[in-house]
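Every protein chain of the complex appears in place save one, which is left out.
A and B are the chain letters, set down in written order, and residue numbers restart from 1 in every chain.
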Amino acid sequence: MLYQKNLDLQTRRRGTVEITDEVGRIVRDSGVQSGLCNVFLRHTSASLIVCENADPSVREDLERFAARLAPDGDPLFGHTLEGPDDMPAHIRSILTQAALTIPIVQGALALGTWQGVYLWEHRVRPHRRSMIVTVMGEG
Amino acid sequence: MLYQKNLDLQTRRRGTVEITDEVGRIVRDSGVQSGLCNVFLRHTSASLIVCENADPSVREDLERFAARLAPDGDPLFGHTLEGPDDMPAHIRSILTQAALTIPIVQGALALGTWQGVYLWEHRVRPHRRSMIVTVMGEG
Partner (left out) sequence: MLYQKNLDLQTRRRGTVEITDEVGRIVRDSGVQSGLCNVFLRHTSASLIVCENADPSVREDLERFAARLAPDGDPLFGHTLEGPDDMPAHIRSILTQAALTIPIVQGALALGTWQGVYLWEHRVRPHRRSMIVTVMGEG
């Protein structure tokens, strides 16, 4: 069985947006009971992560860490066409994921108790972000 | 063909544990000759990596690098509920992988000569870690 669906969303600013429920709904709709679910983000200045889903301070610390690692306006960067957050956004994307592949067990994403799936917007301003969710397996 | 199996292990401390043989055994048991093997770790303070498997000093250097990049007790972090290694563990996980998808060729993981699959425990103390291995392909 194969099931494919677009998943689009509008980000509001730099930061994480949980998409666990949206992806889980597509898995349910697919009817697949055992298999794999691939989420692919079609952009290079946002990314996907699996992150702790209980305490929001984890994602605040993560944001601060990323800002220290690849600061906006870093003089190291020559690619500043779209602003000081342009190249840091590409770096953050490359150090995280464009694609996540998660197992499906008993018709649901087999995430651990504390795992959530997040879209991480790396640009300061809002963007429309488009993903493709592909579900493969047995019904 | 689809084959799914849990793989659990007890870590002893921060550091890497090779799981190449354990994953390879599941691939053999599956009977799949050509396809894909997905390993998914159900935690956010440990991760999976493909790493050089010959010289242990590679993984010692990797550990030192991670400790410099995201030091335990870094004042940058507000999320310190579970101790000074809590947030660094989340950071290390996000910068590496919760999921690895490896091709199967002639009934075995098609890793390169120097590639091993490792669970990387990021917490200082031992933890029980649970993975799901999903094998899909042709028999």
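In this section, a contact is a pair of C-beta atoms (placed from the backbone, for glycine too) under 8 Å apart; a residue touches a chain by one contact, two chains touch by 3 or more.
The structure displayed is predicted, hence computed values, not measured ones.
Touch with the chain omitted from the figure is made, among A:23, A:50 or A:70, by A:70. By the touch definition given at the top, chain A reaches the unshown chain through residues 2, 4, 36, 38, 40-45, 69-70, 76-79, 81, 87, 90-91, 93-95, 97-99, 101, 130, 132, 134, 136.
In the full complex, chain B touches the hidden chain at residues 34-36, 49-52, 55, 57-58, 60-62, 64-65, 68-69, 95-97, 100-103, 105, 110-115, 136-138.
Convention: only the chains that are shown with their structure count from here on.
Chain B has its Cα centroid 20 Å from the Cα centroid of chain A.
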